[in-house]
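Single-structure report; data block below.
All protein chains but one are shown at their positions in the complex.
To keep things simple, chains are lettered A and B as they appear, and every chain counts its residues starting from 1.
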Amino acid sequence: MAEPTPSLAPARPPTGPRVWNNPRARAIIYQVLVLGGVIGAAAYLIDNTLTNLAERSIRSGFSFIWHEAGFAISEALIDYQPNHSYVRAFIAGLLNTLKVGLLGIVLVTILGIIIGIARLSTNWLVARLASVYVETFRNVPLLLQLYLWYSLLTEMLPGGRDALSLFTAFYLNKSGLMYPVPVYDGIHPFMIVAFLIGCVGAYAWGRYATRRHEATGVPTPRFWPSVGFVLGLPLVVWLIGGAPTAIDVPQMERFRFVGGWHVSIEFIALLLGLVVYTGAFVAETVRAGILSVSRGQTEAALSLGLRRGLVLRLVLLPQALRVIMPPLTSQYLNLMKNSSLAVAIGYPDLVAVANTTLNQTGQAIEAIAVIMAVYLTISLAISGFMNWYNKRVALVER
Amino acid sequence: MINLAERRAASGPVIQMAGVNKWYGEFHVLKNINLEVRSGERVVVCGPSGSGKSTMIRCINRLEEHQKGRIVVDGIELIADLKQIDAVRREIGMVFQHFNLFPHMTVLENLTLAPMWVRNTPRKEAEDAAMAYLERVKIPEQAHKFPGQLSGGQQQRVAIARSLCMKPKIMLFDEPTSALDPEMIKEVLDVMIELAQGGMTMICVTHEMGFARTVADSMVFMDGGEIVEKAPPTEFFKNPKSERTKLFLSQILH
Partner (left out) sequence: MAPVSSVVAGSAPRPPADSIGVLGWLRTRLFSSVLNSILTILCIGLLVWIVPPLIDWMILDAVWSAAPPEVCRAAEGACWALLHEKARLILFGRYPYVEQWRPLLAMTVLIVAIALSCNRNFWRPWLAGVWAGTLALFGLLMWGGVLGMTYVENTLWGGLPLTMILSVFGMVGSFPLAVALALGRRSRMPIIHALSVGYIELIRGVPLISVLFMASFMFPLFLPSGVKVDELLRAQVAIILFTAAYLAEVIRGGLQSIPRGQDESAKSLGLNYWQTTTMIVLPQALRAVIPPIVNTFISLFKDTSLVAIVSLFDLLGSLRLALADPLWRNYFIEGYVFVALIYFFFCFFMSKYSQYLESQLQTGHRP
């Protein structure tokens, strides 16, 4: 506007000390005080720690990790011997943690979805049983369940040659589960490559199907072609490679089993405990997610003439998944963190290895720092991935 | 160009805004706002949504911070100084579109809260004053209910009474009737009209043109973050100067 800026009447001058009343200055003062307090406390603790370490003549630092560990690890995914270094022991422990955690996440997803859907079943008996399962297992501490599973398995299972057997190929006894695996063949790596290519192919097929649907209006099947890509391609490669069928089956010899692969009873108890416990929580998450999609959505979609399967895929699942994913992620994280209870039943996970190291070397700070750093990394990685996924889902929806 | 002197020529300006600018990131919400409000003046601000009306009045009690220009309220300039801001907020009452009553307190507690904690009024005194204001907005019988138990119109009247309990010199209304069902608008407007007739300095953002005609001393039309026009209501409604004002009025008055 062309109007000139009117001159202001003189305002009363501000009263009191100006700096303290300035919100920005005040914010800075608060922050300096808090930061000072935190740094001061930290300095005090560090100083005490250094004094104490000096008194007990413990050398701090990570140089010890290159020393010989000197303890055995009952099961490891990499070659590990007591004369290997601590760092190798830590890696063996970490791999054990990842093994039980990742397998647990897969199993708990399946179990949780089944129980979650069962809780919503119109079948009264199914819904009842599912809710009894959920209430029982989520209201009892995991550690107690782990102890019980472990005691049950080690006390109730037969020992040695009396192992329970299934198809004379799987054997279960006090010491663990023996199971058959295919004998290594040169074609196996190529099958893995084929599987990965198949995944890419399935993804590409999905894109193509969408585009074709949009361009021509003809809905293009996705599910079976994708299955074909992911499973068919490795199968073809296997056939080309001469279809090797040799399988290494565990055999009962005079005193012990030979052949096949083996997982320990500690692993089984831990996996069972984690999956059964976390499954109850995942089931509740799934149930809440499905319930969160209002009935009106189904009715509206059906009245548009969509078939049941499409209603589920296009309308219900995208909405339910958006609700389910965040709590599901935190359940995955819980499972991962709870796998640290392995230390209680003697499965050599990262925490158990660190605990042994700590007792042997007295390097408490370092051992605990390793545990925390590793779990923090795993947690941040999983939640980072899930955030990325959630964002993607949210964007796709809009 | 605008002659405000016809009423209360003697009283000086109680709100002065000079060259006020504000941005949300890159978006220029307030463009060079110049506005003076005299003591006892009733200003009605209208304009299309997103024109900056709410932002402007929220700058007056520093719920929003302006980035350029000066705002002086009752001789106190609004600068980054908590004492000054507190002093200004004590002088100004504000009524919101969504009432913003405190749902965990009874109506009476809502009314006595600020007098007791800001003005250090004894409880008895604060409650007596609160009851008097509830009488004025005609709902003394609701004093011990919780906001959730009242209708929208009753809640908004409580909100007005709550502001009045601080004995403000100025009242700001930010679309006080737009969240209300049609049958409740009148009861709120009646209270506002009564308040206006009592001589309160008021700035109302509202689209209730009937109310504007009845009580306004001046109309302010905003669009795109600027004050397009300021005029007494008779002039404003009869022959608006700007094309934008004409268009807006034709849309809103049918």
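Criterion: a residue touches a chain if its C-beta (ideal position, glycine included) is under 8 Å from a C-beta of that chain, and two chains touch if they have at least 3 such contacts.
Because the structure is predicted, anything quoted here is derived from the model rather than measured.
Every shown chain that the unseen chain touches in the whole complex is listed here: A, B.
Across A:E68, A:E135 or A:E253, the residue that sits in touch with the chain not pictured is A:E135.
The hidden chain makes contact, of the residues A:S63, A:Q81 or A:N123, with A:N123.
Within the whole complex, the absent chain has one touching residue among B:R38, B:H66 or B:R162, and that is B:R162. Mapped onto chain A, contacts with the missing chain fall at residues 27, 30-31, 34-35, 38, 45, 48-49, 51-53, 55, 121-126, 129, 135-136, 138-145, 147-148, 151-152, 155, 337-338, 340-341, 343-344, 351, 355, 358, 364-365, 368, 371-372, 375-376, 379-380.
Counting over the whole complex, chain B has residues 61, 63, 82, 86, 89-90, 92-94, 96, 98, 100-104, 113-114, 117-118, 146-149, 159, 162-163, 166, 172 touching the chain that is not drawn.
In this section, only the chains that are shown with their structure count from here on.
Spacing of chain A relative to chain B, judged by their CA centroids, is 55 angstrom.
Listing the residues of chain A that touch chain B in their complex gives 1, 3, 5-9, 11-12, 14-16, 18, 21-24, 26. Partner chain A is touched in their complex by these residues of chain B: 1, 12-13, 16, 18-19, 32, 34, 36, 70, 72, 75-77, 79-85, 226-227.
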